[in-house]
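Here the complex is missing a single protein chain, while all its other protein chains stay put.
Think of it as A, B, C, D and E in the order they're written, each chain with its own count starting at 1.
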Amino acid sequence: MSKRITDYKNGEQMSLEAVIKLSDYRLAKNGKHFLSLVFEDKSGQIPGKYWDASEQDANDFKVGAIVQLDGKRDLYQGKPQVTIARLGVIDPNTVDMSRFVQTAPEKRSDMENEFEDVFLQITNGAWNRIVRYLFKKFHEQFFTSPAAKSNHHDFQGGLAFHTLSMVRLAEKISDQYAQVNRALLIAGACLHDLGKVIELLGNLGIEYTFEGNMIGHITIVDEEITLAAKELDIKLDSEDMILLRHMVLSHHGLLEYGSPERPKLLEAEILHDIDVLDASINMISKALDKTDPGNFSERIFGMDNRSFYKHS
Amino acid sequence: MSKRITDYKNGEQMSLEAVIKLSDYRLAKNGKHFLSLVFEDKSGQIPGKYWDASEQDANDFKVGAIVQLDGKRDLYQGKPQVTIARLGVIDPNTVDMSRFVQTAPEKRSDMENEFEDVFLQITNGAWNRIVRYLFKKFHEQFFTSPAAKSNHHDFQGGLAFHTLSMVRLAEKISDQYAQVNRALLIAGACLHDLGKVIELLGNLGIEYTFEGNMIGHITIVDEEITLAAKELDIKLDSEDMILLRHMVLSHHGLLEYGSPERPKLLEAEILHDIDVLDASINMISKALDKTDPGNFSERIFGMDNRSFYKHS
Amino acid sequence: MSKRITDYKNGEQMSLEAVIKLSDYRLAKNGKHFLSLVFEDKSGQIPGKYWDASEQDANDFKVGAIVQLDGKRDLYQGKPQVTIARLGVIDPNTVDMSRFVQTAPEKRSDMENEFEDVFLQITNGAWNRIVRYLFKKFHEQFFTSPAAKSNHHDFQGGLAFHTLSMVRLAEKISDQYAQVNRALLIAGACLHDLGKVIELLGNLGIEYTFEGNMIGHITIVDEEITLAAKELDIKLDSEDMILLRHMVLSHHGLLEYGSPERPKLLEAEILHDIDVLDASINMISKALDKTDPGNFSERIFGMDNRSFYKHS
Amino acid sequence: MSKRITDYKNGEQMSLEAVIKLSDYRLAKNGKHFLSLVFEDKSGQIPGKYWDASEQDANDFKVGAIVQLDGKRDLYQGKPQVTIARLGVIDPNTVDMSRFVQTAPEKRSDMENEFEDVFLQITNGAWNRIVRYLFKKFHEQFFTSPAAKSNHHDFQGGLAFHTLSMVRLAEKISDQYAQVNRALLIAGACLHDLGKVIELLGNLGIEYTFEGNMIGHITIVDEEITLAAKELDIKLDSEDMILLRHMVLSHHGLLEYGSPERPKLLEAEILHDIDVLDASINMISKALDKTDPGNFSERIFGMDNRSFYKHS
Amino acid sequence: MSKRITDYKNGEQMSLEAVIKLSDYRLAKNGKHFLSLVFEDKSGQIPGKYWDASEQDANDFKVGAIVQLDGKRDLYQGKPQVTIARLGVIDPNTVDMSRFVQTAPEKRSDMENEFEDVFLQITNGAWNRIVRYLFKKFHEQFFTSPAAKSNHHDFQGGLAFHTLSMVRLAEKISDQYAQVNRALLIAGACLHDLGKVIELLGNLGIEYTFEGNMIGHITIVDEEITLAAKELDIKLDSEDMILLRHMVLSHHGLLEYGSPERPKLLEAEILHDIDVLDASINMISKALDKTDPGNFSERIFGMDNRSFYKHS
Partner (left out) sequence: MSKRITDYKNGEQMSLEAVIKLSDYRLAKNGKHFLSLVFEDKSGQIPGKYWDASEQDANDFKVGAIVQLDGKRDLYQGKPQVTIARLGVIDPNTVDMSRFVQTAPEKRSDMENEFEDVFLQITNGAWNRIVRYLFKKFHEQFFTSPAAKSNHHDFQGGLAFHTLSMVRLAEKISDQYAQVNRALLIAGACLHDLGKVIELLGNLGIEYTFEGNMIGHITIVDEEITLAAKELDIKLDSEDMILLRHMVLSHHGLLEYGSPERPKLLEAEILHDIDVLDASINMISKALDKTDPGNFSERIFGMDNRSFYKHS
């Protein structure tokens, strides 16, 4: 198999297929235009500049295009970039798309199977029916969506993978603390971010949808639960339904993080805490993956701009 | 007509019918029990203590009970209270309930008529149908609910009156600023607090419902709009529906005030501003009504605990 | 009449007279100098770069200079700019200055007349005399000053126009809420930003004066009221004068926005609220004017950096 | 075995031995003194007032005294209290002290054994030696100290129990996330609150020591690590020692919570997160234990004064 | 000379003349009224309750009344109070008022003399004339006013004493740092709190005046400087006058502390810092004066509610 982006060393000549993740057409100080590009394949990303770009170039090399990239791996302010020698568009139908798309580190079918087992632990009838109904309705999107625009789990299947990680934490905590309502915690974990299938669009360049921007994924999933309850003829003002909606509405923990209510259930507080925990571990690990031992990572926006140290 | 609570002067003997607004059974330092009560009629409120109260008394004189109150109007730490001489329960069926319930300063039928004219200004089909559908569904509650537990418009019909005041401001602002979308602003004003018909309960002692406490009126009205759209077969992800939902979701202005999204429409920003304006005027005026000219009012919780001065 | 800045379409050759609004002499990466310029006429603004600029050029093309501009309208990172072909200074005495200066959307004489009617509503003697005295003293500056350095109403006559908008809102609110002291609210609206005639300088490039920077317009207008009272022999410690000074001192609402006192009068609270309302409407509308339907505006600094959506 | 505090029902006559947890000598409004007391045994607490108390009574019934309490269980503002009929001091040597002291829900010997297994997982020599050295030095205090003055784990052995809960979470997270350094995370969990053996004093009425008040448990444990390294001849400025000190210094997460450094290690971030998680679960569960199903708990100070709902 | 309030020990019979500093007429739980009083003489204060108080008593024993107090010094919740045996009003004309009024710890004439020397260091003509003009205009009030309602320097002459302490710090800092403009720093120190002569009223019970409440001492002194400049024919917009006004306007340091401008001069920053320093030292020392060695003081409101430790 041919080499991928992160397989190249500094100073080495690169020649590979990649997808364009970001593309920005800019005017240089000398009055000419260039394209500021980011290339991506499954292994990772590398930025590069395409000089003396025409408007046609800007059109060809847009976000999502598959390209043949030739150039040299360089360092620019301590970060890798490619000095582009030649760049050409490739017909997407002639290539194996799975080569370019970063995906969850576990197989989709394994995750699908594990979720089937997860549902069995939701022993409350109303919650079980709502969760199964919505997972059926959004099955395909759930297993292909990212969990965020950037920051953490920002890849194809990221939503399913993040959700599964949280379910696993939920199971362990339910084991350790007998007072926890396992069914409620797991149902909440399953649904908490499901609104992102409507909030976010695309996996070769993730964007907010208009609905995501104006309504937000927390309200979107609450609306979907509301419609599901109507459809399944479950009373919206039953305690079961109020608790389930509260779980997803409060999972950001604080009003200033977009939750219209703060957690008022033990399980809601735990759901918020493990969401923070799994996201933090993912963000820090992603940054440390790109850091050499004995060094500090780049600053992580989602972690209050902190740098983290990698043990030597 | 007999005298009402606020008609009595200091030192005067009181004898009147009232409703019990608050009732708290407490142990005195001397080991005996007393009831800390607040009496209310349409004119206003007065607190009083009922000494040596038995458990039976606590049961009789509970929130919502109609009583015959005899005593003397006194001052305690500068605030009026009644020194109770005699207190007896009255059969609510023998009295004119309208005597006790504080209501909106405008007649319900006038408000109902004015709203009919208001709906005519909502010239967008989707918005008009949603507003009419929900005003029909919650008609009775809308014209009897308060707009808040305390703070502002905390009386029967307060929700309709507050909504109408905001609609009038919305009309005036649409007149003055040609760039405003009148139909959207008025539709938003009509719906913004409608969730309070589910969030709040009662008008002789207002309480949050369980659903109100766990879900909140902002999300509740959004869910009702969602169900209405389903019922009326209007697409939820149409621009019209996204804008309307955004209006109600963002009307608290800041995330920390419970809006899951900040205003991103000119009309949403205005809706938030006139909500603050009408609520502030109501809160300050309520406090100044109880203040003598040339003095400062009591501190107003909803206005960051400020005192306001009444011109002499 | 010849075309103005905003009349040109993308890709079109421009040839017009304009005033230089901003001018910054910078060193390019290639060691040569260029001028980063912003051109303005009554219709709006457009930026452009002047390459290989000498120190003489920097001197000629400074802020406030009238120039003949030839070039091509281009897009740079999605925003219009002019690629300059030729630039020449024009003798300001040979051109009609009114062509360049952005002004209030209402005629000065109309505004002057309306203010005469406004003063009649200030039915308190002390307030009426103070307002008339200060409007006479600063008449010319009041009708030519901007209301801000940037953000909102940042054009010639902006101060008078913003003040008049607020007076109109004040009138409407006094109509709707009977408890409002109309004379006080209108007097406060008239004076609240008058200190800006001293705080801000110029209308072809607005800057803070030294006094504006070190003292601030809130204190400046308070000082002017103090001197006016002395001149008119009105007692400074009378209730009338204390209330009027409080109106202007508290109109920013919060200490952290520069008001040394928070509002303690119903009318002071309203004055603050309508100041926010009119400024917000102006800022959002200005941004939406430059936005295509169905898109989000640029981020607005004065609105906590939010983007606003323009209905499609 | 005789009945304990929480075994009694409302209205029932109580007769039992208890320890005085709080005692406050106050002047009643009638000019006489009373004692405001809180009684405790292993099952829980109940408050009560002792009327007409002499100075001798205040001396006898002080914090830590063992008493024979006779009275009636009552409700006061919805909370249980005892109306004291008779109160007498008991010689502590004649009673089984274990009856009064609330202790960790697991046996000390079991916890001691489990910690031995825990230490085996600290596979770094420096960390292992430091942890073993300090656990030996403070062995007795560690297994008898509370983990806090109030809020969470405020009972004998609370520190060991809270530490063990965190170690168990640390183990589970190390299992789930392969990138975590298990030895470092567990060493940090073991030491993070060890300074509390010096910061807090007593278990029948927990108080801050002078050193705890002026220095704080975070700095205290850092000092103990410093001295231990000196004693064990481990270089303080080695990476191992810097990482270990950083773990304990940063475990409060934010500077405003008393950590002089924010977490800069993946393991330090996790340590902070699971500290919050275990403390939250303990605080909420403690409050829900005292709450009837279908009700909200009392407000919890350590959870931003929120009430939590107990499923019906 | 007879004994003063702080000369008595616990349990001792008290018999002395005092002034009533605070008086609150309250209803006891038993339905009777009492007066909650605070007595003061030059040595300090002691609280006490007067039981079964009639309305006449409330009228007699009001704030500012001189009384003969007989009773016993007691401890209530660890704080001294007097159990009143007998209380009678004394004709103020028959007593030496200086006995009751707490005053600055330095003689007024000494302070007056020192200020004369201070003025000589203000070597700028404009500043010197303004300072001398205002110190002449408010001479009597300046040497009798307190510097605050409570918190710090809340006694007769407190304003002069606080001002002088700050001038002394200003001199020392000007000595140590050659770059400081001594004349400006001292002029600012002299004037910074002068507005308090109008803001605060009385020294037997200090209250805010209406003008103080609505305008604030910072703006008041700025207005006085404005009028003085007019009177002395010094141009208000000269650099000298702008700097001087800036000094007093910015001396609270932050907008949220009531300064309409933040310090923009080295001397303005220093003025703010030494204001904080002198006020802190005064507040802490006042609290430590009432604290026994080896103990913590009561919480100090003006120091973020912290307790301070007194060395043993």
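Just so we're on the same page, contacts are C-beta pairs under 8 Å (C-beta built on N, C-alpha and C of every residue); 3 or more make two chains touch, one makes a residue touch a chain.
None of these values were measured; they are calculated from a predicted model.
Peer 1: Among D:243, D:270 or D:300, which one is in touch with the chain left out?
Peer 2: D:243
Peer 1: With the full complex in mind, choose from D:110, D:207, D:261 or D:292 the residue touching the hidden chain.
Peer 2: Of these options, the touching residue for the absent chain is D:261.
Peer 1: Which residue from D:194, D:218 or D:303 sits in contact with the chain not drawn here?
Peer 2: Going through D:194, D:218 or D:303 one by one, D:218 is the residue touching the chain not shown.
Peer 1: Against the chain that's been left off, what residues of subunit E make contact? List them.
Peer 2: 165, 168-169, 172-173, 176-177, 179-181, 184, 239, 243, 262-266, 269-270, 273-274, 276-277, 280-281, 284-285, 288, 296, 303-304, 306-309, 311-312
Peer 1: Pick out the residues on subunit D that sit against the missing chain.
Peer 2: Per the touch rule, subunit D residues meeting the hidden chain are 198, 210-211, 213-216, 218-219, 222-223, 226-227, 230, 236-237, 239, 242-243, 245-246, 249, 255-261, 264.
The rule is simple: only the chains that are shown with their structure count from here on.
Peer 1: Using mean C-alpha positions as chain centres, tell me how far subunit A is from subunit B in Å, no decimals.
Peer 2: Inter-chain centre distance comes to 44 Å.
Peer 1: What's the distance between the Cα centroids of subunit C and subunit D, rounded to whole Å?
Peer 2: Measuring from centre to centre gives 60 Å for this pair.
Peer 1: What positions in subunit B touch 2 or more of the other chains?
Peer 2: Correct list: 29-30, 213-214, 239, 243, 264, 296, 309.
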